[in-house]
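Heads up, one of the protein chains got dropped from this complex, but the rest are sitting where they should.
Up next, chain A:
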Amino acid sequence: MATVKVSEAEKVYILHGIRDDLRVDGRGCEDYRHVEIETDVVSNTDGSAKVTLGDTAVLVGIKADIGKPRPMVPNEGYLEFFVDCSANATPEFEGRGGEELGTELSNTLYKVFNNKHSVDLKSLCISAGEHCWVLYVDVLLLQCDGNLYDAISVAIKAALFNTKIPKVHISADEEGAKEIELSDDPYDCMRLDVENVPCIVTLCKVGHRHVVDVTLQEKACSVASLIISVTHTGTVTCTRKLGGGSLDPESIFEMTEAGKRVGKALHAPLMKLLRQEESLGKTRQKVGFLG
């Protein structure tokens, strides 16, 4: 991740502030920065979303393709994640520089979604054992200002909500081979149920307290962080500890509880916003990067 150089005096200042529940930009320890979400920004995709969390900007595009189901689960489709840390964010990501971070992010995403409940994979099946929908979730990191996991998970949830998968009709032709026909009507499509899609909350340990949604400066003062992916019911699907420092079990328990609380509270406003945006329908003015 792009790093920022912070002096000792600045670190002490940040630490003391957090100890008194007052961060540098005036937020409390469990407050998020200003979030902007817009869906349907790229028309080539089946679903897309752009999320700006403070200065972090993430663009997610989802393309649905017909593929062969995995041998172990023949009546389910699957998701493929790819995170591209583009050089736009920082010159260090030029060429293959961003690959390491990209692989780490996509591996975590696989773990977060690797359960039966997040996305209904059975609805992605076309004909068991032969054809299924594969959703390629491509994440593009445009600006890095800390808290990538949270921004990416919110963007993925919004993009999945926005995804329209065309309905298919399977017909058998003369030789008995199955033929797949995509519906011609662009509005005849299937939507995904994103109620159970988890959101990732990153908590960083700064001093003796844990902080949600860190900026790069605050991250430089923390030694370890914990990411928790939480669904709207408070179920945890994945937990991971990041960073070189160590956490004692008490802290981990406290951070998990805080993460569950914060994560659970994220879902309701997010779904409300997405439904509101959807209800604007055709009258919505698409802004994208022009706003």
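Methods note: a contact is a pair of C-beta atoms (placed from the backbone, for glycine too) under 8 Å apart; a residue touches a chain by one contact, two chains touch by 3 or more; residues count from 1.
Everything below uses one rule, namely that contacts and distances are computed from a predicted model.
Engineer: Given that one chain of this complex has been left out, which of "Autophagy-related protein 101", "DNA-directed RNA polymerase III subunit RPC9", "Mitochondrial intermembrane space import and assembly protein 40" or "Exosome complex component RRP41" is its protein name according to UniProt?
Structural biologist: For the chain missing from the view, the UniProt record says "Exosome complex component RRP41".
Engineer: Considering the whole complex, which of A:145, A:218 or A:277 touches the chain not shown?
Structural biologist: Of the candidates A:145, A:218 or A:277, A:145 is in touch with the missing chain.
Engineer: For the full complex, which residue in A:26, A:71 or A:91 touches the chain that was left out?
Structural biologist: If we include the chain that is not displayed, A:91 is the one touching it.
Engineer: Using the touch definition from the top, which of A:42, A:211, A:247 or A:274 touches the missing chain?
Structural biologist: Going through A:42, A:211, A:247 or A:274 one by one, A:42 is the residue touching the chain not shown.
Engineer: Determine and list the chain A residues touching the chain excluded from the picture.
Structural biologist: Given the touch definition above, chain A has residues 42-45, 48, 55, 57, 59, 61-63, 65, 82, 84, 86-91, 94-96, 136, 138, 140, 142-145, 288-290 touching the missing chain.
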